[in-house]
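Only one protein chain is missing from this complex, and each of the others stays in its spot.
Up next, chain A:
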């Protein structure tokens, strides 16, 4: 997708390109090219690994780094304990990985590396990625639910005190709302990340095109757009954290349904 130099294509940033001539890598007929998306997954994994590794000094009196890592583990642990209870502790590794992976991906994708010629890629703005993560969370819910409660798990779809004649209708409605969960989980993150990045790109195109069109436009359009962009950037950092939190929180709420029914 070759964007013309004078124009800024706000969707171009989401383009996936194979790197290192790997476009023909295949497993069982499926293409597994090492793309820029995979590259940023690797970067996210490495950065996250380094971050958590730095918190493993196991000192009695923690340093700043250890404190930061312990804050995150404590945060996830508290969230799970508040939503699921004592049984929630065993999900800390998964929910922590999920939360931190999404958070680091969102934040790394926001880095202004374009200044030094690199192109940051936010893989959480692809529904293939968020969809897989949501599917993993939802599979855990289903597996835990049926493992723990067997077919009794279906009682999740009939809330307490439902009048008998209403049960079929309520069951259907609850089943649909349950089945929609992985999609809403995936789409929420994907849409939030994509919208933010598109907005930033559109505003930056206003700045560039406005300034190129002359001093008047530069002052009238470029400068306000630039100021707005600064604000939106701060907002996007907030959204990066909030969306990671929402994803982890909803996952823990759904696991709670599977653990405890209701």
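The definition used in the following text is that contacts are C-beta pairs under 8 Å (C-beta built on N, C-alpha and C of every residue); 3 or more make two chains touch, one makes a residue touch a chain; residues count from 1.
What we mean here is this: contacts and distances are computed from a predicted model.
Hidden from the displayed complex is a chain whose UniProt protein name, among "Acyl carrier protein", "ATP synthase subunit b", "Potassium-transporting ATPase ATP-binding subunit" or "Pyruvate dehydrogenase E1 component beta subunit", is "ATP synthase subunit b". When you scan A:31, A:139, A:177 or A:212 for touch with the missing chain, the hit is A:31. When you scan A:83, A:106, A:125 or A:225 for touch with the missing chain, the hit is A:125. Looking at chain A, the residues touching the absent chain are 1, 11-12, 14-16, 18, 25, 27, 30-35, 37-38, 41-42, 44-45, 48-49, 52-53, 55-56, 58-60, 62, 66, 69-70, 73-74, 77, 92-94, 96-97, 100-101, 123, 125-129, 132-133, 136, 190, 194.
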